[in-house]
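One protein chain is absent from this view; the other protein chains keep their places.
Think of it as A and B in the order they're written, each chain with its own count starting at 1.
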Amino acid sequence: MRITQGTFSFLPDLSDLEIRAQIDYALDQGWAIGIEHTDDPHPRNFYWEMWGNPMFDLRDAAGVMGDLGACRQAHPRAYIRLNAFDSTRGFETTRLSFIVQRPLDEPGFQLKRHEMEGRRIQYTIESYAACAPEGRRYPE
Amino acid sequence: MASARDRYKSGVMPYAQMGYWDADYEPKDTDVIAVFRISPQEGVDPIEAAAAVAGESSTATWTVVWTDRLTACDAYRAKAYRVDPVPGAPGQYFSYIAYDLDLFEEGSIANLTASIIGNVFGFKPLKALRLEDMRIPVAYLKTFQGPATGIVVERERLDKFGRPLLGATTKPKLGLSSKNYGRVVYEALKGGLDFVKDDENINSQPFMHWRDRFLYCMEAVNKASAATGEVKGHYLNVTAATMEDMYERAEFAKQLGSCIVMIDLVIGYTAIQSMAKWARRNDMILHLHRAGHGTYTRQKTHGVSFRVIAKWMRMAGVDHIHAGTVVGKLEGDPNVIKGIYSICRDSFTFRNLEYGVFFDQDWAGLRKLMPVASGGIHAGQMHQLLTYLGEDVVLQFGGGTIGHPQGIQAGATANRVALETMIKARNEGQDIWNDGPEILAAAAKWCSPLRAALDTWKDVTFNYQSTDTADFVPTAVTA
Partner (left out) sequence: MNDPAPDSSGPHDITQSVDVQALSADTRIGDVLDELDRELVGLKPVKARVRDIAALLLIERARKQVGLAAGSPSLHMSFTGNPGTGKTTVAMRMAQILHRLGYLRRGHVVAVTRDDLVGQYIGHTAPKTKEVLKKAMGGVLFIDEAYYLYRPENERDYGQEAIEILLQVMENHRDDLVVILAGYRERMETFFRSNPGLSSRIAHHLDFPDYSPAELESIAARMLESMQYRLSSSGAAALRDYIPLRMRQAHFANARSIRNALDRARLRQANRLFARAGSKLTRDELMTIDDADIRPSRVFTQGEP
């Protein structure tokens, strides 16, 4: 399957040129860029691993692309996403977030149903990948 | 104002002389200020009419009463301090009236509205009366909870940033059984929408009981979430006959794990505030459908402007409010809509007469209210929607999803692809207003649901004269 988290997941995977354009847009707004990666893409897993701290005061995408390249090398089979953080009062949150790398094969999620009283069902979503230990979740 | 002895002699006296008109009055930072559009009857002086409105929305009655003198009466009198003719509309006047903070109960929309609009709208000397805008002082705003969740927290809960959210109302509006209803929800969410919603009149009817709907909808929501890896939701309508019923339904929605519930405006301000409090206590996003507003918001001459309703609703504490689409099937002039959206989602709303916003409004840290655009919009309008409405909005494509020739999933996908494509293009610096159709056509080349959507609806527009437009238009300035 293909998880559709992030702002551009329904579009074909972004090329490096397209990624740069989005980074430049975020930098133009004065936002800081953070790179994160994970092998557990559960929808409620908000905290992916950070690849370094968010980068502040950058003016050009080249700085981010260098770090992104290093992250890709270190984690070739993980999900990687870019976040843009806005510190303006009234926002103080993420303003843009999109996936820039995915594992070749995404196994997806199992919906577990636990019957309760009446017709009620308690639902849990479990990531197939996360059943394996870290580091062995996605095939070569 | 006349001397005390003259002022309190029995009999009838013009309102303007009873203390309700004061051209020199400077509103305090703690005053609540209202601007009314007054259409006095023939022969009624506009200042007297304004003073009468001030009087009848505060302490006056039609004749002098001695019991006034048992009170610090001047403090409680509302003061009309300014009357301006409405440009281009002879016989209509904008009248500014200030109310002392002590007139109002803390944190109560019911009281605020009963005070301002509870009495004066049927007043005979006025042909028509409309409440155009209000300035709420920070001192009063701080007594309100404000949106239970707010735009920032909603996005963080959904983990969705950088684009409008997408929704749809299940169609047909009425008649589906619960299981069939849930099917629509599943298809739309799986195809790519973030939310589906109940319509305002879906509560609990013979053709579908509310508990069954909730159960089937949550099955659909969870299935779609597992299939996509995204957080999904369905606005479960908990509107009911009594508060007790509403709490019961809301509790059930919470038990089932829904992230969002909805209520209709017709439940009333008290019920809305109760639900907002409940929503915050229970980590629930609260969607408000503005059912019934059109009866009093649409005509320029009489009623309450929707921007005032939006203000009250932000104070009351809902998280979503239907606020207009500009290009869809329901009323919405672009400038007026801009003003309303600013009231919903800015931290500070600036006075702008072209947008119909009469006052600077400091929102005192009250969370931001997400506007919802719903009604007759489709994927082919994505560039216009993004330009007019911005990014912090929920775009709802009911017919535009469910009526798609290739099916509901395809309809949802078409909308999602159109949206992401347009956002990407905008970020890249493309001119989406002018090149929008080409940008969509380029995406349609690789996305057949989008191509089908554009082919089906490309000629649909709703071009009618707006009934509620701003009165102030920018005049050309000589160079």
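Operating definition for what follows: a contact is a pair of C-beta atoms (placed from the backbone, for glycine too) under 8 Å apart; a residue touches a chain by one contact, two chains touch by 3 or more.
None of the values given here were measured: they were computed from a predicted structure.
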Exercise. Of the chains you can see, which ones touch the chain that is left out?
Worked result: A
For this session: For the chain that got dropped from the picture, name the residues of chain A it touches.
Result: 55, 57-64, 66-67
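In the analysis below, only the chains that are shown with their structure count from here on.
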Exercise. If you average the CA atoms of chain A and of chain B, how far apart do the two points sit, in angstrom?
Worked result: 34
Problem set entry | chain B - residues contacting chain A, complex | 152, 155-156, 159-163, 192, 215, 218-219, 222-223, 225-231, 255-257, 346-347, 368, 413, 416-417, 420-421, 423-424, 427-429, 443, 446
Seminar exercise, completed: Given the complex, residues on chain A that touch chain B span 1, 3-5, 7-12, 18, 21-22, 25, 41-44, 46, 83-84, 89-98, 108-111, 119-123, 125
